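The complex appears here without one of its protein chains, the remainder shown in place.
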Amino acid sequence: MFFDLSLSCRVGERAIELAFASQARLTALVGPSGVGKTTVLNCIAGLRRPESGRVAVAGNLLFDAAAGVNLRPELRRAGYVFQDARLFPHMRVAANLTYGERLAPTADRWIGQEEVVEFLGIGHLLARWPATLSGGETRRVAIGRALLSAPRFLLLDEPFASLDAERGETLMKLVERIRDELEIPILLVSHDRSEVERLAGEVVMLA
Amino acid sequence: MFFDLSLSCRVGERAIELAFASQARLTALVGPSGVGKTTVLNCIAGLRRPESGRVAVAGNLLFDAAAGVNLRPELRRAGYVFQDARLFPHMRVAANLTYGERLAPTADRWIGQEEVVEFLGIGHLLARWPATLSGGETRRVAIGRALLSAPRFLLLDEPFASLDAERGETLMKLVERIRDELEIPILLVSHDRSEVERLAGEVVMLA
Amino acid sequence: MSEWLTPAEWGVVTLSLKVSLVAVALTLPVSYALAWLLARRRFPGRILLDAVVHLPLVVPPVVTGWILLVLFGRNGPIGAWLESQFGLVLVFRWSGAALAAAVMALPLMVRAMRLSIEAVDRRLVDAARTLGASPWRAFLSITLPLSAPGIAAGAMLGFARSLGEFGATITFASNIAGQTRTLPLAIYSGLQLPGAEVQVARLSLISVVLSLAALVISELLVRRSAGSRAHVL
Amino acid sequence: MSEWLTPAEWGVVTLSLKVSLVAVALTLPVSYALAWLLARRRFPGRILLDAVVHLPLVVPPVVTGWILLVLFGRNGPIGAWLESQFGLVLVFRWSGAALAAAVMALPLMVRAMRLSIEAVDRRLVDAARTLGASPWRAFLSITLPLSAPGIAAGAMLGFARSLGEFGATITFASNIAGQTRTLPLAIYSGLQLPGAEVQVARLSLISVVLSLAALVISELLVRRSAGSRAHVL
Partner (left out) sequence: ACGSPTGPAKGPTVLAAASLQESLEEAAKAWAAQGHPAPVLSFAGSSALARQVEQGAPADVFISADQEWMDYLAGKNLIQPTTRIDLLTNRIVLIAPKGAAVRGLDALGEGKLALADPEAVPAGRYAKASLESLGEWQGVENKVVPAENVRAALALVERGEAQLGIVYATDAKASDKVEVVREFPASSHPPIRYPAALLAGSDNPEGKAFLEFLSSAEANKIFASHGFGIAE
């Protein structure tokens, strides 16, 4: 079981309920805008505490309301690409990329800086401040930062939005490789049907 | 001529050069990430001054370096949907929507609040603070705010990103209507090939 | 409250409040304008202006009071002009005490406001402009409200500083009961007399209570607009 | 510079600098911690803490000095303890002047820092946490550097305030040449001498020049990290 979760969560007036256990390494989470997809990712990453339920990823129990388990975010080791990129504005691109890498145990790293930089085509941006990046450049750096933190699983919130077709294709290939060769479980939020069809072994509908 | 521009502009080390005259009411501006699409929109909206060139939209001269013409942004009447939504954080959704509307001459308005709210499905969000909106909700409010400012032309920077298929479809129909019935010129930045093919009468490639 | 205070104390308290409130009200627009200039404009002499704004902080209050006396006294250039033009005399009047308090509060207010203005995202101002707002309107509807935390903090700091102002006031406006004897001046008088500790303690306590009240009010005001304060994509 | 100043003036300047720099250095971590508590935590007594922090601003400096004397004097509870434990005497020493300046600078520093901490986007801290940073590390690498404008502004305000501090210093640490006679006290002494206007003006000018220098340095420091200051999607 790669993702095994059941959780309920209130935001404002909306009650979000979701339970699924996914056998597929890459699971897509889909649903209309505002239905609660980002909220679910936040719950899995440990940034929001569900009212009740249980979250396990790749056999690791991250949260269990009944058992009183609630791992702190830094111990969950999620590679979270936020819908809003959240680059650190006071660090250059290079420092943003290595932020998580330097905090991760060397043994856990499964991808190197050079490879990430090449795949994402951000070599010329390393000395830049985030404020000077274009929308797509920002997104790519955010993806790189998450991959380099040696995560045990990935949470991708619309990672391909605002990337051009070519760049999107390269990235999708990278995601496929991560899924297949590295066996890293991935939860992908996407609105693009073709993307979901191509990548996802299982599709979870939130409504 | 709906869009008639030739401009050159330096950002950082990159020099952006673009000249086109478009007969189509909806022109798509495409090109890889970081090539300068957003920069071009900023030049047209008057938020950035090109080094040289000329910008005319729907017969109105907005900028002419040689003639010393440089209309201020508030006089250009662009309906600009920013790549980053830029909602005003200290105003509720309703106030964000009416911000431009209240500044526009009544005679110029071509769409009403109710219609916009219905089309975008944001009626339940009117009393909310922007900080509580989801990614797609934020985007929709930003679109509504631009439409309601009674613009003479639209600049849409990836407006459909992070919208679900159904919502995207509704919006695309709205854009088609604006294009055809209201004859408002539209410049659309998009990475989605099908979107571009469906909507654009002309495609300008920036490289 | 008037039962707990002697009439003299009551007079001192109302005078102090009047002086401090007028000082803050006077300084608020001036210091906001200065804060905006320092935050948003680059012009020759900017650092000099910044330094001048800081002066009342660096120079001992008594010297500030003395400079005010030289400038705004009836024989001073500004003071003589004010008197001949408007019949306005500041020395030895409560208005002079308010001027002294305002000058001393200025640097604190400017700095707080400047920090908040610098934190306002200019891209929001750009957005307002494309929506049809003139620079002035964009300022009023975007920059000004978004820098509200700095305005509140500045007003609070300025009010507290005004309530506590002593040296410039006694030097410029003197220590006249009912006219310029604010709380700190009354406290000073008490401190000069052996055995007046109880009186000094009472007056100090009143100062503390007043500033506590101001603090609670300013916190409530800020909290009322808290929904708007969070960050947005 | 030493050519333009008399040896006595030179002594006053170096003492003032020592006192102010030590005061700011002492207060910096304390006020940042207070600012962080007030900005980020909700706890019972928070407004009370806020009020206590503002006290040195509201209460006249002479009273603050007097309270320091009662607490940190050789007969005071803290002063007696410091002396018996560490042989540390503050009254009549430059260290006492530094303590007085630090206390007076505290509220200004806390407010500036608090404004900047409140302006830090918490979502960035969240992002750091998912990347493996402990709360402490996320604080050090995100909140702390992003609140640098407030730290710089606070340090500048605190330094200026320390340079100008008079009332608490003369009351608590006294007015001893070479030990506690900082610039404002020297100016005060000068004001006691009729005909010493030139001397007072010279000393005041020195204060102004020192704070101008501090201002330029702080502006340069802030500008050096300006690339990082802009807003990001």
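The first chain written gets the first letter, and so on, giving A, B, C and D; residue counts start at 1 in each chain.
Keep in mind that, in the parts below, contacts are C-beta pairs under 8 Å (C-beta built on N, C-alpha and C of every residue); 3 or more make two chains touch, one makes a residue touch a chain.
Computed from a predicted structure; not experimentally measured.
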Of the residues C:91, C:104, C:142 or C:156, which one touches the chain left out of the display?
C:91
Give the residue, chosen from D:62, D:127 or D:151, that touches the chain omitted from the document.
D:62
The listed residue (D:76, D:107, D:150 or D:164) that touches the chain absent from the view is D:76
Among the options C:46, C:74, C:122 or C:223, which residue touches the chain absent from this view?
C:74
Listed residues D:30, D:48 or D:177, member touching the removed chain
D:177
Where chain C meets the left-out chain, the residues are 62, 66, 69-70, 73-75, 91-92, 167, 170-171, 174-176, 188-195
May I ask you to list the residues on chain D that touch the chain which is not drawn?
62, 65-66, 69-70, 73-76, 79, 83, 87, 89, 91-92, 170-171, 174-177, 179-180, 188-189, 191-195
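Convention: only the chains that are shown with their structure count from here on.
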What is the distance in Å between the mean C-alpha positions of chain A and chain D?
45
When centres are defined as mean Cα positions, the distance from chain C to chain D in whole Å is 20
In whole angstrom, how far does the Cα centroid of chain B sit from the Cα centroid of chain D?
50
Mind pulling the residue numbers of chain B that touch at least two other chains?
83-84, 135
Can you tell me which residues of chain C touch two or more of the remaining chains?
123, 229, 231, 233
Within the complex, chain D is touched by chain A residues 45-47, 72-74, 76-78, 80, 82, 84-91, 99-100, 103-104, 129-132, 135, 138, 145-146, 149
Counting only contacts in the complex, chain C reaches chain D at residues 47-48, 50-51, 54-55, 57-63, 66, 107-108, 111-112, 114-116, 118-119, 121-123, 149-150, 153, 156-157, 160-161, 163-164, 166-167, 183-184, 187-188, 191, 200, 204, 207-208, 210-212, 215-216, 219, 229, 231, 233
Quick check on the complex: what are the chain A residues that touch chain B?
11-12, 30-34, 37-38, 83-84, 128, 132-137, 139-140, 157-158, 161-168, 191, 193
